[in-house]
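Subset of chains shown; positions unchanged.
The first chain written gets the first letter, and so on, giving A and B; residue counts start at 1 in each chain.
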Amino acid sequence: MDKESIIEILNAVAEGEITVSEAELRLKLEPFEELGFASVDHHRGLRQGVSEVIYGGGKTPEQIVKIAMALINKGQKTILITRLSKEKADIVNKDMDMQYYEMGGIGVVGSIPEPNTKGTILIVTGGTSDMPVAEEAALTCRVLGNNVKCLYDVGVAGIHRLLAHSRDIMNANVIIAVAGMEGALASVVGGLADCPVIAVPTSVGYGASFGGLSALLSMLNSCASGVSVVNIDNGFGAGYMASMINHIGGK
Amino acid sequence: MDKESIIEILNAVAEGEITVSEAELRLKLEPFEELGFASVDHHRGLRQGVSEVIYGGGKTPEQIVKIAMALINKGQKTILITRLSKEKADIVNKDMDMQYYEMGGIGVVGSIPEPNTKGTILIVTGGTSDMPVAEEAALTCRVLGNNVKCLYDVGVAGIHRLLAHSRDIMNANVIIAVAGMEGALASVVGGLADCPVIAVPTSVGYGASFGGLSALLSMLNSCASGVSVVNIDNGFGAGYMASMINHIGGK
């Protein structure tokens, strides 16, 4: 709040234009209102130009269609819908044209854009059961304009499978490491790579994996530098983060 | 041995400035079984192209001096020593020239290099008690060649303090958000920024903070996209990750 605004309020009080309590309220509110956060939001949209995302998890198909329609009407070309079950997708598809990717539980309205950055995001998984989470990440990356390469089932129990791909690891701009059970993949990939690694623990496993807790703790404690972690099964979050990093070069 | 040095040697060979056998001697490219531990670090430096780091936590001052000396003899220009107590630092300083930063528990041997990338890493903390972790992150970033800006004590309980710095948040290339207690800072910063945010939970707090668990879970569950998390109190890890991201543009 600059000096002029305060003086203006005080003058208004002095001249009886506003009451003391109105002045008090305006003094209390000013710091927030003056920052104009609507514009912040606009600004962010301008610079990031990211496709819009709808978290489908807690929404009805009707709500999803309604939101998507509104976005399309405002000119959005591509809309990503995450955590979308087959059942919901079928209902949505009756009302609008949407491409559904069942493994990752992802719907895409509009066309996936051409990559608008050169670097590649490499996605590796420990096992085949981690694929749904990896697919969620991969589609998120693609919709956000990235080149993506996927290596599935290259877990550390057969380390040669992973090493056979060291050229891909060396060449990636960002890596997303997706693994459940003991989550050791993140550390091994982190040790091989010289780029940032986003680790995604998955809830794959049983018994003492405690719904992904084992992989989560493992990844947080990674002895390799350059590894950071997102929530269990959060393929979307990893993809979004990786895309942000992958676009930094072009800024 | 950093990436630039290797390329320099290879260029010299390509341009006939040095002979192949001279290059071979200088490269000392060590099969592991012959040259052992130190060489391993060289190779790693090659892969990840960073200044060398010594984790001081479980080491005696004597071990630290010994490793640092070996690195200096092999041509390392800057060495970062983390988790170094005042007591250990005093002993190390008797044997070698090291700058000690007490708040972050960091020692630096050699000079901190000029930034070799344009973007800025912004470090924000929730409270003053989070400063040691932030300092560890800040010094890590600086030693790895980054511009760093720090905003301390801008926690969400007084949201206007944080909003007053929205320009810094908008301009950053990467943000490190350091917070204990409820760790809400990561989500709020993540919602304001359009760059990747590395969240560092700290063990600051008492009672149901359970040594940082509260902030850790909070950050992993952040409702803002573009936030990933490192271990509790892991300022170094966050700084290393941020530096990797900040250098992608120059690749």
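Some points to look at:
Heads up, the rule we're going with is that a residue touches a chain if its C-beta (ideal position, glycine included) is under 8 Å from a C-beta of that chain, and two chains touch if they have at least 3 such contacts.
Worth saying up front: this structure is predicted, and the values here are computed from it rather than measured.
Depicted are 2 of the identical subunits; the complete assembly encoded in this structure file consists of 8 such copies.
Everything that follows uses one rule, which is that only the chains that are shown with their structure count from here on.
With centres set at the average Cα position, the gap from chain A to chain B is 24 Å. Across the complex, chain A meets chain B through its residues 31-32, 35, 40, 43-44, 47-48, 53, 119, 170, 173-174, 192, 194-196, 198, 216, 220-221, 225-232, 236-238, 240-241, 244-246, 248-251.
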